[in-house]
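Notes follow once the structure below has been shown.
The other protein chains are all here in position, but one chain of the complex has been omitted.
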Amino acid sequence: MRMAKPKGWNTTVGKKVIMGLTGLFLVLYLIVHLAGNLTAFVPDGGRTMNLYSHTLHKLGPLLWVVRILLLLGFIYHIVTGVQVTLRNRGARANRYAKYASKGGPSKMTPASRWMIITGILIAIFVPLHVNMFSLGPYYETVINGEPMRDIYRLVVERFKEPGVAFGYAAFMLFLCAHLIHGIWSAFQSLGANDRRWMPFLYGLGTVLSLLIAGGFFVLPIYTYFFIPLP
Amino acid sequence: MSVMTDTVLLNAKIPPGPLEDKWDNHKASVKLVSPANKRKYTIIVVGTGLAGASAAASLAELGYNVLNFCIQDSPRRAHSVAAQGGINAAKNYQNDGDSVFRLFYDTIKGGDYRAREANVYRLAQLSVQIIDQAVAQGVPFAREYGGYLANRSFGGAQVSRTFYARGQTGQQLLLGAYSALMRQVDAGRVKLLPRREMLDLVIIDGRARGIICRNLVTGELEAYAADAVCLATGGYSTVFFLSTNAVNSNATAIWRAYKKGAMFGNPCFTQIHPTCLPESYQGQSKLTLMSESLRNDGRVWVPKKKGDTRPPNEIPEDERDYFLERRYPAFGNLVPRDIASRAAKAVCDAGFGVGSTGRAVYLDFADAIKRLGVDVIRERYGNLFAMYHEITGEDPYKVPMRIYPAPHYTMGGLWVDYNLMTTIPGLYALGEANFSDHGANRLGASALMQGLADGYFIIPVTIGDFLAEHRPDGLKADHPAFKEVIRNVEDNVKRLLSINGKRTVREYWWELGRIMWDNVGMSRNAEGLKKAISDIRALREEYWQNVRVPGSAEDLNKSLELAGRVADFLELGELMARDALDREESCGGHFREEYQTPNGEALRRDDLFCHVSVWEYKGEGNDPVRHKEPLVFEVVKPSQRSYK
Partner (left out) sequence: MAMKYHLRIWRQAGPDEPGRFEDYTVDNIEPDMSFLEMLDILNEQLTKEGKEPVAFDSDCREGICGMCGLVIDGMAHGPRRLTTTCELRMRHFPDGATITVEPFRADAFPVLKDLVVDRSAFDRIIAAGGYISVNTGSAPDANAIPIPKPIAEEAMDAAACIGCGACVAACPNASAALFTAAKISHLALLPQGHPERERRVQRMVAQMDLEGFGNCSNHGECEAACPKGISILNIARMRREFIRANTRGSAV
């Protein structure tokens, strides 16, 4: 497979830098998003969560900037990921009859091999998710005399449906797999790795992905079983 | 015996003046090619080892067009890559009294006074610049904590002058030369032609004007024309079948040049390295070298009882014969390579050898481990011990290593003058391919030095002297002379393929190796050498009637490649035996049993053999003729070596 001489960020190394940067940006967003989700656990009938959501919406144009950046990062991450995968497929047209790992220092796991699969699943999940919640029915509530969207009610209502609750949780397993390879790999792709940092970054990646995906995983399950409809 | 000398035929062209000024005087007096004219010349360099790659890169930097050939898939794989120990240079960074003169002196003495003073002195002078060049290229030599270069000691020297990059000095120096070469490939000054094997030399009007090579992928015979040809194709230890050399190392390029008129110097001078893994099973293809440094702490012994089959650890101390320490109390296990090798052979010949074949001696680290602790030994030799363990399945921390000498390097090669030109005008030989500056025995860590001195610093100067006298004439490879040589090569290839006999090429190679090892190996005598000559002739005859070479000439055919090489070995082996028979003395690696001191040491005969034996090919079926280049020692006085 011969192609025109690529330059700068269009090279394989450049593309991995883009993957790493957009990936870490999306991880940062996930952390903020998770913090919001966790407010649902506060047993005040949704007061904290709705206030949190309302405060975010009061950011107005700034929120839109963040949204656009997120959308761009998300699309850039997906498009580059697909390009990278297609190139990789093309780099070995004749496959091995037998293929095995020698183990040792290898970081290859099913998670690292299935990044494109878990990635596509997440890419399918996100619009469904946005459609279900952000673009979902607008319930209103009044807190401290101020009318605002009752997003808490929507969340609890939806997660009382078993299909939604368990489907959502299942997708979080894919997210976990994606992050387990993705987070440390992003640092490696950005060159932010050396002998001392390697064990830390690999550990951080694993712990962070378990925490993030775990947090998102617990919410629907907990809601389904323990949170009453408001 | 005739004492005819051939000063006219074999003019070494040694420059006048005091030894230390000869090279400078020479550089000041050689003719030059102007920068604008250099690009009108094409130079062929065959081989991409230390000598070939450094020559190709340096000539291209000067502005010449270079065609560079190698048999491997990449120039980085040439066998220089396997050199472990290091490279000598008279830097005197250790302040231990080293100097250019001392390196020169050690090399001349180590070679048992069978090398040219002027060449060796130049080699010692250039050693210093080689290290500078390598460091500038990014060769990661070992360093001290202060950031300055480290040195280690090596056999045959009393100073610490060996630069090294772990146990991979050859690899790192080669990668340095290779990177310089690839820079010139990128610049378009070198055209790289890998997977090509030179099969003949083309001579027009008495001058080397090109080569014929086989494209090893397509099988096509290709012709290349040039204004000069440099052969840097290495040594011929693989004539012994089992050696420390790479399995593709061969003599074909220099042998075909010899048959075209380039005379061959000292073909019998071969180095047998004492510390190699022994032959231990049928089908073995290689004798892996274990660094000479192991003898610093290991003790060499055999059982005192013949045919003792007890495991080594069950043989009590007083039933062991530490034969090197017994025979050479002053140097003990650290005697030079040739002496250690012969002593090991002697005890095995007498029936004391160990291992399944009885052709091995123990190299025991038990005392060193007791004295220094296992950690110190691991730090010093850990990688070698691991390598030994991996190959043999035995743990040398617990069981003594089994070692035996193996062919390692050939000091002989194409005869060259001070300019590295062979007896064919315009044909040069560099590195191990020439008859070299090492005399009858090469010191450790000197092969890398010589290859790089030839390629980086000597040929770029001396080739201009020749080219300045021969204007570029735009010769093309479609000249009729090329067609004729191609036809001969083609006939040869067809002949090999058409025999379709019963035995494989490898079987003949193995059998030749046996004859060579038994008779032209570590110790030689007239009777054995005569037998070798007749046995080789008979084998060669049979080869051309009964060899089976499968496959075709039109594609990648490893059997055919080997068949051509073995055909040449079958001729070269005879010349080696002839030369060994002719040299009725013992010197360096050449030990004639008839010429030894009463206590079994080598007896040199300076009155009769202080010369280079230079052999001239006289056509098929005719005996080659031996000429002599007398060796004149003006600065050092030859003396008998003693290590008692």
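Should a chain be cited, it is by its letter among A and B, assigned in written order, with residues numbered from 1 in that chain.
In this section, contacts are C-beta pairs under 8 Å (C-beta built on N, C-alpha and C of every residue); 3 or more make two chains touch, one makes a residue touch a chain.
Nothing here was measured: the structure is a model prediction, and the numbers come from that model.
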item: Given B:Ala118, B:Ala180 or B:Ala532, the one touching the chain that is not displayed; value: B:Ala180
item: Contact with the hidden chain (one of B:Lys22, B:Lys38, B:Arg76 or B:Lys628); value: B:Arg76
item: Residue among B:Leu19, B:Leu149, B:Leu372 or B:Val399 that touches the chain left out of view; value: B:Leu149
item: Given B:Asn37, B:Ser99, B:Gln129 or B:Asn296, the one touching the chain that is not displayed; value: B:Gln129
item: Absent chain, residues of subunit A that touch it; value: 1-9, 11-17, 84, 87-88, 90-108, 112-113, 115, 181, 184-185, 188-195, 198
item: Positions on subunit B where the hidden chain makes contact; value: 54, 57-58, 61, 72-79, 81-82, 91, 93, 129, 131-138, 140-149, 165-166, 168, 171-172, 175, 178-180, 182-183, 185-186, 192, 194, 217, 246-248, 280-286, 288-289, 387, 390-393, 456-457, 460, 504, 506-507, 548, 550-551, 555-559
